[in-house]
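Here's the structure we're looking at; comments come further down.
Apart from one protein chain that is not included, each protein chain of the complex appears where it belongs.
Chains: A and B, in written order; residue numbering restarts at 1 for each.
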Amino acid sequence: MTQPDSPVPAPILSARGEGIMNSAFGRRRFIAGGLSGLGLLALAACGGGGAGAASGGGGGGNRSLVVAVPALAPTLDGVVGGGGLTLESFEMNANLQAGLVRNPYITGKTENTVVQDFNTYVGYVAESYEVSPDGLTYTFHLRPGLTSPLGNAITADDVLWSFERKWNTPTYSKTVWQGGFAGPQAISKVDDRTVAFTLTNAGFGLTFLGLLANLQGHIYDSTALKQHATGADPYALEWAKANGGWGLGPYHVTAQTPDQEMVLTANPNYAYGAPAIGQVTLRVVGDAGTRASLVASGDVDMAEGIRPTDQARLANNDAVVVPEADPIEYVDLTLVTNKAPFDDERVRKAMALAVPYEQIMQQIYAGRAVQMVGNINPNTRNYDVSQLPKPSSDVARAKALLAEAGHDRIAYTLSVSTATQDLVDACVLVQSYAREAGFDITIDQKTAADFSTMRNNATGQAIIYRNRSQVQTPTYACTIFWKPNNDASNPSRWQDASAARFWEVVNRAQAIPDPLSPEAGPLWLEAQKILVDSSPEIFVCSIQPSQIFRTDVGGFTYRSENAIDFGNITILDA
Amino acid sequence: MTPFLARHRWWLTRTLVLPLHIAVFASVAFFLVRLVPGDPVMARVDASGGFTQEDYARAAEQMGLSGSVWEQFGRFWSELITFDLGTSPVTGRPVWEEVMTRLPSTIELVTLGLLGSVVLALVLALITVSTRSPRLHAVLRGYGKLAGSVPDFAVAILGLVLFFVVLQVIPAPLGRVDPRMALPDVTGFPLLDSVITGRWDVLEAMVARYVLPLSVLVLVHTPSLWRQLSLGLSEQVTAAPTLFKVASGATRLSVYLSVLRRASASSVVMLGAMFGGLIGGVVVIEELFGFGGVGQFAITSVEQLDFVGLQGFLVVVAGLCLLVFFLVDLVNMILDPRRRPGVRMDG
Partner (left out) sequence: MTEVLVAVPTPVAATAPRRGAPAWRTWLPALPFAVLVLLTIVARWVVPFDPETVVAPANLAPDGTHLFGTDSTGMDVFSRTIAAAQVNLVMAVLVTLMATAIGLVLGLVLGMNEAAGGARGLFGRGMTRFTDLTDAVPPLIVGVVVVGLFGPSLVSLSVALALILMPNQVRLTRAEVLKVRGDAYVDAARMAGLLPWQVMIRHVLPNSARPAIENSSNVFGVSIIVSASLGFLGVGLNPPTPEWGVMISNGISDVMLGGWWTTLFPALALCAAVSSAALLTGVITRLTRSPGQ
């Protein structure tokens, strides 16, 4: 298997050498060498700066891109960590790092955009891979002559060392692999260009590939990291937070002003050939409305974190593209089942009927949201989502269920992070409409960190947040959020009789070697029926991509983690 | 005690205790940040796939948050006496560096804003004292009342809508310079650096982008300064020392300066307080214009529960504020000896 979608290679100024390693932080220290040439070129192309100046720059490979973003990732650390779950950190990972495989890009709904095909995986850092007949051994053949942006050759040793490093990183979550991969000891080097991974469960194979393709599976330039290892920090975890160049993604960071700007420069040694856009400048603009208006005025090429209402306002603007896709990110109303009132399944079902789905999609998301049925990607092969009951609002039935549970009215606290204004608004809608069905909701705003503590410790009664399955396999979607035994990854702590039935079905499905097979599909469906019916989490709706861009920007990628892959962006001729 | 020491005790003691104050504050800051709700370790651990107690303990240790609060306090102090504010577990960089890369630009913005306010306040005070037109007075009073009653971010947004969206006369609020322009870095003060390096193009771009935020700062913050000043002036204009000066035939300028000297004490206090408030408070303006700044670092630290970063920020900013308050006190004690504590009138 080789990649079908390498972006057009373009001439790029080389940026090898020690320079990148120190590229670093500090205020805008452009690295020595080829880059300063690029910087000068860009400067020459766009001096001064009056209002409304459309982003200029030369054509072809030297074209640069300006993106307005809400925030920058605090570190360049690829492992996870930090704001591992914030959009900006995901985006850093998607652009600075690369794994052995990835999902191929296929044509998306909006013209000139692409989405991921979650049913297959193609080579990325690896050129190809094969699976043994028993489905337990995955052998990867690395790309010949592949080097990191620093010029170090990438070999089987780098793959082994990368996994060793992951397993020795305190903030790294190894448990995601528990379904069938034991860690570094299960990897063997066949030769310099070949590595073999051994699984304990063939059914885990697809999810395993999914993890390899996402931030858990990135391969690092071990030569560079080892140079900066110390006795106290043998894997250069601290050094890697602030220094770039050791990832294999399409870009590396060459200059940064914290909280203001980050400059990404194309990786000339990228696995799919040097990206078309030579330089991407991320500029922080705090206000969402301002970001949107900057795209409209042509001051930036793309903007992220745009509110649906602003997207709707710009939908008729000819200069702006508001992309649509089959959305992956969703609004998750989690009912915490370890305490009253949601320890009672009937009360949970009543709440699921009291949510004003349609109003939230129309009013809060301005129509840029779609109904969500279960949490398995509807495009999954051999999975028929139409057989699942659709979420619906029904006050009478909600009241009846509450009465059946022995309640006249129920009061509870719904917690939300102040960082997500759309969800705060959604809370108000839920509160207003659920009152009629017998729920008296108190809304409780928390800071983002406080909220995540509460979510992990399951100390609240009900919480609402944006969620997504980073790996879009049915196995991942069914196993990631409902682990038993008070697991922190199970925000609802769902562990009743229904949960037991759910796991029984899921385990049967997991035992099937191919999770996308016709035998597995009905089992996933059955599991989802139990899940949706028991309602430990209410899937309110899934929401459209939050980016917008100028019409001359092509190759926008809508990915499972909602990050743009700048390596795939091209500039369209007018 | 020698006569010299006795005479200068009022400022000597004040100077000597300054480090002590900063030390006390540092200790308070250490405990204050730990009151911020939320678990910093939990916020950093990737819990999407679950984690064990062991994972948690390892992460806590890596972040320097293992052990009891007192052990952490001990570590904090042993680092602080070597002027080391620790390393942020979030960004992986020394906190001193984090704060110092952001502080100069904030100081520059605040200083320029206050300078503008002082100039405008002086002009307005001069106009109110020297003219008698009731209409002009009414207009100025109206401005004074109105400007103090609107949040600065509301004025800034209004300005952006008017001058950027509608009239299109100012550059986009996308930071200090054009996205393809690099800021020179010598001292960390952006305007100063562009002058030092002779980058007139950068200077020009920056000036264009400073006009609106600075105007907002000046417009919103002048009235309180002006009111304070004109209150002092109206008291001093008819005070005995002024009448004496006028009667003794002093020049107009010397009368004005004398009045100003006696009237400005409380305005200087206010200026100090404004500076302290704005260092952290200008963040809203900085955020709207994409300027970054040290306040943003504090907010991010709170949001991400970066205790080390937050306490470092507090120590540095409080040190700066205390220094400014100290200067304010000295200036005031020079202007008005009655304010010197611990010393009876020497004369």
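Everything below uses one rule, namely that a contact is a pair of C-beta atoms (placed from the backbone, for glycine too) under 8 Å apart; a residue touches a chain by one contact, two chains touch by 3 or more.
Bear in mind the structure is a predicted one, so any value in this text is a computation, not a measurement.
If you put the hidden chain back, the residue from B:67, B:151, B:198 or B:241 that touches it is B:151. Only one residue from B:165, B:196, B:243 or B:257 touches the chain missing from this view: B:165.
In the full complex, subunit A contacts the hidden chain through residues 287-290, 292-293, 296, 307, 309-310, 313-314, 359, 362-364, 366, 418-419, 421, 424-425, 427-429, 431-433, 435, 442-445, 447, 450.
Contacts to the hidden chain, counted on subunit B, fall at residues 17, 21, 24-25, 28-29, 32, 35-38, 137, 141, 144-146, 148-154, 157-158, 160-161, 165, 217, 220-221, 224-225, 227-228, 230-231, 234, 266, 269-270, 273-274, 276-285, 295, 298-299, 302, 310, 314, 317-318, 321-322, 325, 338-339, 341-342, 345.
What we mean here is this: only the chains that are shown with their structure count from here on.
Interface residues of subunit A, counted against subunit B in their complex, comprise 25-30, 39, 42-43, 45-53, 55-57, 64, 66, 68, 71, 74-75, 77, 80-85, 170-178, 237-242, 255, 257-261, 281, 283-287, 290, 293-294, 297, 299-300, 419, 446-450, 452-453, 456-457, 470, 480, 483, 487-490.
Residues 37-40, 42-52, 55, 58-59, 61-62, 87, 90-93, 97-98, 101-102, 157, 160, 164-165, 168-183, 185, 188, 201, 204-205, 208, 287-288, 290-293, 296-297, 300, 302-305 of subunit B touch subunit A in their complex.
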